[in-house]
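Only one protein chain is missing from this complex, and each of the others stays in its spot.
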Amino acid sequence: MVEVPNSFIALLNRIIQLAICTYIALYIVWYERGYQEFQEPRGTSVIKVKGVTLVHVKIPSSLAVNYPPIVWDTADYGIPPLENNAFFIATRQIVTYDQTEGRCPSALKSKLYCRETSNRCRAGKATPSTFGFLTGNCVPSRENTSINVCEINGWCPEELSASEDYQIGIDDLNNFTIFLKTSVTFQRFNIHLRNLRDDTNFSCRYHSIRDSRCPIFRLGDILDKFQTNILALLSEGGVIEIEQKWTCNFDYDK
Amino acid sequence: MVEVPNSFIALLNRIIQLAICTYIALYIVWYERGYQEFQEPRGTSVIKVKGVTLVHVKIPSSLAVNYPPIVWDTADYGIPPLENNAFFIATRQIVTYDQTEGRCPSALKSKLYCRETSNRCRAGKATPSTFGFLTGNCVPSRENTSINVCEINGWCPEELSASEDYQIGIDDLNNFTIFLKTSVTFQRFNIHLRNLRDDTNFSCRYHSIRDSRCPIFRLGDILDKFQTNILALLSEGGVIEIEQKWTCNFDYDK
Partner (left out) sequence: MVEVPNSFIALLNRIIQLAICTYIALYIVWYERGYQEFQEPRGTSVIKVKGVTLVHVKIPSSLAVNYPPIVWDTADYGIPPLENNAFFIATRQIVTYDQTEGRCPSALKSKLYCRETSNRCRAGKATPSTFGFLTGNCVPSRENTSINVCEINGWCPEELSASEDYQIGIDDLNNFTIFLKTSVTFQRFNIHLRNLRDDTNFSCRYHSIRDSRCPIFRLGDILDKFQTNILALLSEGGVIEIEQKWTCNFDYDK
């Protein structure tokens, strides 16, 4: 038998045991709720965007600047019309009308300059813009006939040389509404929850204090939260993550 | 040295130790399999819907009721044609033909009534339906020329005033088939599984008892499981979650 006749060590032993018990009781059980099971829920959101907007038209290859604005609704900017857990607003669209498969000069932006005497357009090579293949010919540019560029085989006229530019106005965009329908499953506890209830008011607008249960968000309220250049976001695009926190304690009744 | 010459406390001490060891051995190790690592798998499903259906046409703004039904196949109701981990069946479609950008009376449903003498249509305001902007004019309704409504600037004629209503028949829908291709990854164990095998029979129909390995489901069998109003589901829409459970024990050979 090993005997350690030292009351200081024995006391230290008990103090350490007490500290461990206190740690388990207070921190793990009471503070971290170690007696509970945890599970991150899985959820699905269906999202509807509503709003109508005036769209400004710019035609880069044209000198005129005063095109009348046109009207877009959800069917125009919601591409694709329906997504799971996501929505897409096409705030800017660059459209090239009346394209057909064929041969045409490449755009000046591609910088595929050439001279008819010393032709550098290698037939069969893809253009850097990946809009077509070089035919090997050197032809006058569509935008400026005094400059010669490589001819391409693809959808003509080329997008960069003859497109129209549509952009949603920021004021209309701020008034778009986003309707969020979410259902959440805690599989381990066999519990299914939804953000819509029978008494949900569908004419409300979400506000973090005044109406925190409202499922309809104003897009401007979301954009206001960002420290970013909103105009650049509208013309260049970006990805916004909307996080929904469902922290639930099922030891109480819902 | 601390001595407690009490055999009852010593015995109690051993009993508690034995209880803890038994709890670890029986509950944690044997029942909960605490010696095993767990991981929720990640999976991807590609889903194909097949089926052909007769579609009933209703034109709300017309008095005639006997339009001949038309035929829809996957390309008509599968929107978008391909999704990851999801599929969408457009059981009801409301289509407005021959819309162009312009000016037209708002729909009666929007209740934007006005009088030419006291015009309440504020020019530039978006309509509540978000289908256009008010022009400020007061014009006779398209549906009932004796009523005056606000004129809008947008896609004309307005959707609510001149649309056709297509709805899939419930009997045809029940016979649609859903083909589920799933691959699952348990990354921590470097194991990849699929629901299709080399001997999978592709002319089967899933049945929980008779054919539980079949990857092809009859939509009617899925809809039968719900305690809900199927006709309301078809005309108003809904989200159905299909959960695939992959509970595998890799301590045995697959």
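Each chain carries a letter (A and B) given by its place in the written order, and its residues are counted from 1.
The criterion applied here is as follows: contacts are C-beta pairs under 8 Å (C-beta built on N, C-alpha and C of every residue); 3 or more make two chains touch, one makes a residue touch a chain.
Here the structure is a predicted model, which is why all the values come from computation and not from measurement.
A.B. asks: Thinking of the whole complex, not just what is shown, which of A:Tyr67, A:Phe88, A:Tyr113 or A:Phe179 touches the missing chain?
C.D. replies: Counting the whole complex, the residue in contact with the absent chain is A:Phe88.
A.B. asks: Spell out, residue by residue, where the missing chain touches subunit A.
C.D. replies: Output for subunit A: 1-2, 79-80, 83, 85-86, 88, 101, 126-127, 130-133, 153-155, 239, 241, 243.
A.B. asks: For review purposes, identify every residue of subunit B that touches the missing chain, sorted by number.
C.D. replies: Within subunit B, the residues that touch the unshown chain are 3-7, 10, 44, 46, 50-52, 54, 70-71, 73-75, 80-82, 84, 172, 175, 181, 183, 185, 187.
Here, only the chains that are shown with their structure count from here on.
A.B. asks: Hey, how far is the Cα centre of subunit A from the one of subunit B, in Å?
C.D. replies: Taking the mean C-alpha position of each chain, the two centres sit 21 Å apart.
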